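Of the protein chains in this complex, all but one are displayed in their positions.
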Amino acid sequence: MSVSQASHDSAGTTAVHEGTYSGGLWSWVTTVDHKRIGIMYAVFAFFFFLVGGLEALLIRIQLGSPESTLIDPDLYNQLFTMHGTTMVFLAVMPLSAAFFNFLVPLQIGARDVAFPRLNAFSLWVFVFGALFLNSSFLFGGAPDAGWFGYANLTSTQYSPGVRIDFWVLGLQILGVSSIAAALNFIVTIINLRAPGMSLMRMPLFTWMTFVTSFLLILAFPAITVGLVLLMFDRTFGTSFFNPAAGGDVLLWQHLFWIFGHPEVYILLLPGLGIVSEVIPTFSRKPLFGYPFVVYSGILIAFLGFGVWAHHMFAVGLGPIGNTVFSATTMLIAIPTGVKIFNWIATMWGGSLRFKMPLYFAVGFIAMFIIGGLSGVMHSSAAADLQQTDSYFVVAHIHYVLFGGVIFALFSGIYYWFPKITGKMLSEGIGKAHFWLMIISFNLTFFPQHYLGMHGMPRRTFTYQEGLGFEAMNLMSTIGSLVLGFSILIFLWNVFHSLRKGESAGPDPWGGATLEWAIDSPPPHYNFRVEPTVHSRDPLWAEGGLDVDVNDPTAPEPHMPSPSLWPCILAFGLVLAAIGAVAKTLLVVLLGAGVVVVAIYGWAFQPLER
Amino acid sequence: MRHPWRLLKSALPIFAIVALAGLVSGCGGPYPQSALRPASDFATSLDDLFQGIFFWAVIVFVVVEGALLVAVFRFRDREGKRAAEHVHGNTILEVSWTIAPALILVLIAVPTIRTIWEVDRPTTDPDALLIEAVGHQWWWEFRYPDLGIVTANEIHVPVGRTVDIRLTSADVIHSFWFPRAGGKRDVIPGHETHLWFKMDSVGVFPGQCAEFCGMSHALMKMEMVSESEEAFEAWVALQQKPALGTGDTAAPAEPEEVAEGEDVPEPQADPLDPELRAILNAGNQAFLGSGCIACHRIEGTVAAGVLGPDLTHVGSRRKIVAGILENTPENMARWLQNPSAVKPGSLMPTMPLDEDTIRTLVAYLESLK
Partner (left out) sequence: MSETAAASAEMHHSSTGLPSRKLLMWAFIGSECMLFGSLIITYLVYRGRSIVGPYPDELLNIPFITVTTFVLLMSSLTMVLALAAVQRNDMRQGKLWLLMTALLGLVFLSGQVYEFTHFVHEGLGLTTNLFGASFFLLTGTHGAHVFVGVIWLMTLFVLAVSGKLTSENAETVEITGLYWHFVDVVWIVLFTIIYLLV
């Protein structure tokens, strides 16, 4: 490997590297550095992952015994609504965004994203939006109509008060964050690739980020329109979802799921990308069938727009609709299978080093297969009439989103933690985390398949004795508590390793992609000298990179200056939303004023000072 | 270096857990609400389809997880193991693992589509019994338009005869689900949906709302009594009668003032015994006086409200409060005392009723067989 360690020889440069994260709170608020933004995304997202997890534990404790009265239905409905909303919008999506932010510029050999301030804006909109949404717990209760918010339960008639208003505005704000981030990554990936890095040489994670970003910008407008219609109904008294005035409640379901199904792939594809990076590294073998893995990711995303009505098989679409949506849904199994086969083929004939990232990646594949197979069961519209809205679906989504996405994200965390922090996570604690998590995960969610088939509907705050649900629910509750404990072990690992972890060095795993050519943590400008790429696995090529990307004699690159405007703009948006919830026009106008000032302030502030 | 078997050993707990989960889940029971115990033609079609798909799922599971395990154990890094060969792909393999799942999907798609066209079309059975189900927050109203019956939360069907259910909603979206009678169908305001099935065994089957519909969604239950044609006829005959104490069980009219010289009409005997008559009279008074009539209907009396369940034959029902309480005087009293304590968010307000009124009302309602 020709990657030079020279930068460590000069005390001056080392100080710069340590400076990547140094500086006070203010430097974090005004930062436009993709690495810092990525870390903040990760910290906030993990915080909300814990919040969502706590909500899940309360749900499970309530369901641990039949006819339990620990949690009343009013609170229970808030908890399951916020659990879903939090996990989707405030935990998994921003955790993926954390990886996008930290890694994509490194993987494509860039110094930052295309629009660093827009990137900071996305972060702050997410943070303020998330706080806004959760503040509802303090003001009259959290949203309680489900994360899917089916009309007309969300109308003022059936949901008076401000709970649903928080949800409607909160999701619109989070949509702004997602779309802004996705636009940024699309342009970054198209335009900032290092010389020689053609699209078909991009690392798989970057590829999946690219595909996910397109899904985001194309899927979010549909739910935005749905939310705007709902907001008009609630605020101005229109009748978009009022059947008495001719409105159609099913329009909401169509708009929601035209967004909602691509959203599933928005959650999933980054995980598939992570696993596609980890498996080759720890098999010491390039990804098998790279173009097929790439194309299958694109195909999954494309088909994802044509399957939304499989969430609506029970509404009575008629045999033609159900047949069409069954068929398109089944088609998705093919590219998904192709990915799984290619991962196994990558390991086949490899030289597998069982480090924590690979443990989680293999755990991901094992669990994702189960989730995929129950997905095929749902794709059959007729069979799904028994499964939909039952605990069988709860089991399915958790096998896909927890067994799949969360395992993949943990794989990514163990894999890139050394790059991000410069410290290795403990393998010993990691193993305890992994085994406890995968066992308790199965204990929690496997019985739910049976619960659903035995007739337990989802979103129910209790169940009667005598239906045979007691034992399986208790098992699931015990599993969930252990699952929660396994997450604490992970947190301990992070704190322990940050203080006492082994130093990582630039490339602890022998990775093939560009991020492993620079120091850990990377200097704030990433690459002192621009790399040139000649293959898909540039660091595995004979002789490695042909330039020393860390060359301390090269001039230090100028980086964009910090800016507070993105944070102010994000604050203005949320201020307007606060005004809207409080039905105070003055505050709305004030928020709008802040937005306008911030846009002009931003536009006329030079990028570099 | 670790021996590969050590990993297998460490993988054992997970298999044990899955097996245990399967075992515990498989036993227990008796699962009166289970989709895996079909009791109608509709449920059987869906179950057959599910079993077929499940068969293929198990095969795919074994093959793919098996391949994963083999890869994991066989290709572990060991001392002296030579470096991995850098293979980039194999088109023949790619094509085959694209085609193989596609073939399995065809094998799943064919019965799926056949079943969709079987169960998603309106029934063609001319003898089908039409039942209208109306979803309310949080109870079910059932009407038999051809038989002139209105009831709540309890549906009676004759075994072996097609039942055609027409579903509408009075407020938000609900979903009609008797797992042993077949799949669910959403109940949507502004839309009319249908579901039909033919029960093939006699019994009482629980069901419940399957679409989140607000606060007490979990308590929106119902029961289906599938019974012989004779038992069904008897039930229909009972339900068609006006409420006890009205119609042919009405109290005899007070003798009118008769003109001098005319025959005094023979005073009619009360068809009910005096004790029951007293209960009915007092109850009726209390029912009128307590505001119940604003929402409830009792055929043959002035109570004609339509917001709550029809109570004409409430005493004949197996359960009350959308199927969550056995129909006993104690439960009825509990419900009347504080409806929201039994069904949170219930639209039925807590009436300021004293103990005596509640006792009177309970006796009255329970007598309405």
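Note that the chains are named A and B in the order they appear, and that numbering of residues resets to 1 at the start of each chain.
Note that in this section contacts are C-beta pairs under 8 Å (C-beta built on N, C-alpha and C of every residue); 3 or more make two chains touch, one makes a residue touch a chain.
Keep in mind that what you see is a predicted model, and the values were worked out from it rather than measured.
Shown chains touched by the missing chain in the whole complex: A.
When the full complex is taken into account, the listed residue touching the unshown chain is A:Arg111, out of A:Arg36, A:Arg60, A:His83 or A:Arg111.
When the omitted chain is restored, the residue from A:Phe240, A:Trp308, A:Phe490 or A:Trp516 that touches it is A:Phe240.
Within the full complex, the residue among A:Leu192, A:Ile429 or A:Ala582 touching the omitted chain is A:Leu192. Screening A:Pro506, A:Pro560 or A:Gly591 for touch with the missing chain picks out A:Pro560. Where chain A meets the omitted chain, the residues involved are 110-118, 179, 183-184, 186-187, 190-195, 197, 217-222, 224-226, 228-229, 232, 236-240, 245-248, 251, 255, 258, 525, 527, 530, 557-560, 603-604, 606-608.
Everything below uses one rule, namely that only the chains that are shown with their structure count from here on.
Remark: chain B residues 7, 10, 13-14, 17-18, 21-22, 24-26, 28-36, 43, 45-47, 49-50, 53-54, 57, 60-61, 64-65, 67-68, 71-72, 75-77, 81, 83-90, 93-94, 97-98, 101-102, 105, 108-109, 112-113, 115-121, 137, 171-173, 175, 177, 179-180, 182-186, 188-191, 193-194, 206, 208-219, 221, 324, 344-345 touch chain A in the complex.
Of all the residues in chain A, the ones that touch chain B in their complex are 72-74, 77, 145-146, 150, 152-153, 158, 243-244, 247-250, 283-286, 288-292, 314-316, 318-319, 322-323, 326-327, 330-331, 333-334, 337-338, 340-342, 344-345, 347-354, 362, 365-366, 369-370, 373-374, 376-377, 379-390, 435, 438-439, 442-443, 446-447, 449-451, 453-464, 466-468, 470-472, 475, 540.
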